[in-house]
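Omission of a single protein chain aside, the complex is shown with its protein chains in their original locations.
Take a look at subunit A:
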Amino acid sequence: MTAQDAEALLEARGIVKIFGQHRALDDVSFALRAGEVHALLGENGAGKSTLIKILTGAYRPDGGEVRLQGAPVSFRDPLHAQSHGIGTVYQEVNLLPNRSVAENLFLGHQPTRWGLVRRKEIEARARNILVTYGLDIDVREELSSFSVAVQQIVAIARAVELSGKVLVLDEPTASLDRNEVDRLFDVIRSLKARGLGIIFITHFLDQVFALADRVTILRNGRKIATHALTEVNTTDVVRMMLGKDVAFDHHLTGLAGATHGAPCVRFAGLGRKGSVAPFTLDVHEGEVVGVAGLLGSGRTEMARLMFGIDLADSGQITVDGKPATIRNPAQAVAAGFGFCPEDRKLDGIFGELSVRENIIIALQAKLGWFRALNREDQIDLAGRYADALDIRAANHDMPVKLLSGGNQQKVILARWLAIDPSFLILDEPTRGIDVGAHAEIVRTINRLREEGLGLFVISSELDEVVAYSNRVVVMRDRQMVAELTGADVAPDRIVQAIAGTPVLPVSAVAEVAP
C-alpha cells in the first residue's frame, strides 16, 4: 500500500500540478493494480479530475512521474495515452449520436479493402463485442436511439477495444437509474475479471463500497490515504474526505439551545423530481439552519428550489404565516429572500461593476425601472453596508473584481442586506476565501442572526457549520436524511448522518473517536 507498489499497472509518483499560484496537486502518489476497481474520492477541488487528466495525458505534471507497467511514460494527449492502453469514459458520453453503434465502436479504425470500409465486417464484429457486454442490439441503428446506459456501455466497449489495460470511468453513473447502475456494475466486474485496472470516480459512497476494491481519498490537492475497502467503513471515508477529526468542537455552547423568534419561512413538502425529494423545513427569525452533505447530495438544488431558480413540482412556501408563490427569483426577492450562490464569479458578482453598483443592484431590481435610486442615495446605502460589513475597498467606485474573495463575498451579502431581507440563503459562503477571512464571514453570519434574520447556510466546512448553526439538516442522495439539534450539532454526528450509519448517542461517539 505504499507509493512504490510492486504490482502497479499504472502508477503516479509524487505528482505536482500548479495552476498559477494554486497547487492543484501536491505530491500525490497513486497506484492502480491490474484486476482491481480503484475508487477515487474527494470533494470539489480536491484534485480528482486534475489527477485523472494527468494520468490520461490531458495535462502534463509539473513534478513527479507517471509509470505504466513500471516504465516511465509521458503522454502527449489522451489519444497517445489511449494507444498505450489507457481509455477514458466521461460522464457525458463522448461518442457520435448521429452515427450507428457499429461505427461508433470502430471510427478511425475501420477495416478497409481498397480504401473502402468493410461495413459488414464492422457490424459483425460490433455485434460480437457487444454480446460479451450482455448487449444484443441492432448495431446499425443510430447511437442516439439508445438509452444513456447503452451509450455508456458502447463507450466503455470502445475504450476497452482500443486501449485494453486501464479504464478510467469519470462519474459514469451520474445519469443512470438503479437498474442501469447494476448492469453497468456487472460490466465493470467482468472487465475486472479480464484483468483490466479500473479507476472509478463517483460521488456515491454506496457505489464505492459495492464495487471498488480499494479507495484513494484526495483533499485539497493532497492524498489523504489509500485503503482496501475491507479495512474502512463509510464514516471513516466521509471523515477523510471532509478532513474533520471528530475530537474538536467549535460549537458555542448555548447556541443550539438559544431561543429564536417566530417562524419566518416554512417550506412544506417542497421538492422537484430528479432534483430534491420533498422536504419540510421551518426557519425562524434569528435562527441559522446549517446544511451539510457531500457534493451532489442535493444541497445546492435545495437552495435553488427555495429561491425559485428551479421550479418546485410539489409543496408550499409560507412566509410570515401567509402562503407565498415563488416561481422565479424576482418573486423570491419580493417575498424578502436573498441568495448568495455557490460560485461567486459565475453567478453572483458583476466583476466589472463597482462596489457601489454591486451593492445597490438587487435593491434597484426590487424597486423596478421607474424608481431609480439617485446617486446620493446609492453612495449613502453602499457606504452604510460597506461599513456595517467591514468591506475593505480603497473606494466604492472600484471594480469588484479587484477585491479579495472574502470582500467580494461581503459585497454580495451587502447587496442582499440592502433589500432588508427576512430570509437569506448562503451557498458555500466561505469557498475560495483565504482562511483568515473565514472567521470573519462566520462572525458576520452570527451577527445577522442576532439581528433577527433567518438564515439557511450550506457549507462543506463542518466546523464552520457547527460554529454558526442552531440546527443542522443533513442531505444524502438528494434527500433530507437528518435534522440535528441541540447537542447533536457536532461534527461527529454530522459525519455519521452523512455516512448514513446508525445514529449513536453522543457519548458513544465520543468513545469511538480517536
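As a convention for this text, a residue touches a chain if its C-beta (ideal position, glycine included) is under 8 Å from a C-beta of that chain, and two chains touch if they have at least 3 such contacts; residues count from 1.
As a convention for this text, contacts and distances are computed from a predicted model.
This figure omits one chain of the complex; the name its UniProt record holds, of "histidine kinase", "Benzoyl-CoA reductase (2-electron) gamma subunit", "Cell division protein FtsA" or "Sugar ABC transporter permease YjfF", is "Sugar ABC transporter permease YjfF". From the options A:74, A:132, A:145 or A:233, the residue with contact to the chain not on display is A:145.
Checked against the hidden chain, the listed residues A:78, A:164, A:383 or A:500 yield one contact partner: A:78. Among A:112, A:190, A:233 or A:328, the one in contact with the hidden chain is A:112. Panel shows subunit A; residues 78-79, 82, 94-99, 103-104, 107-110, 112, 115-117, 119, 134-137, 140-142, 144-147, 149-150, 158, 179-180, 183 of it touch the chain omitted from the view.
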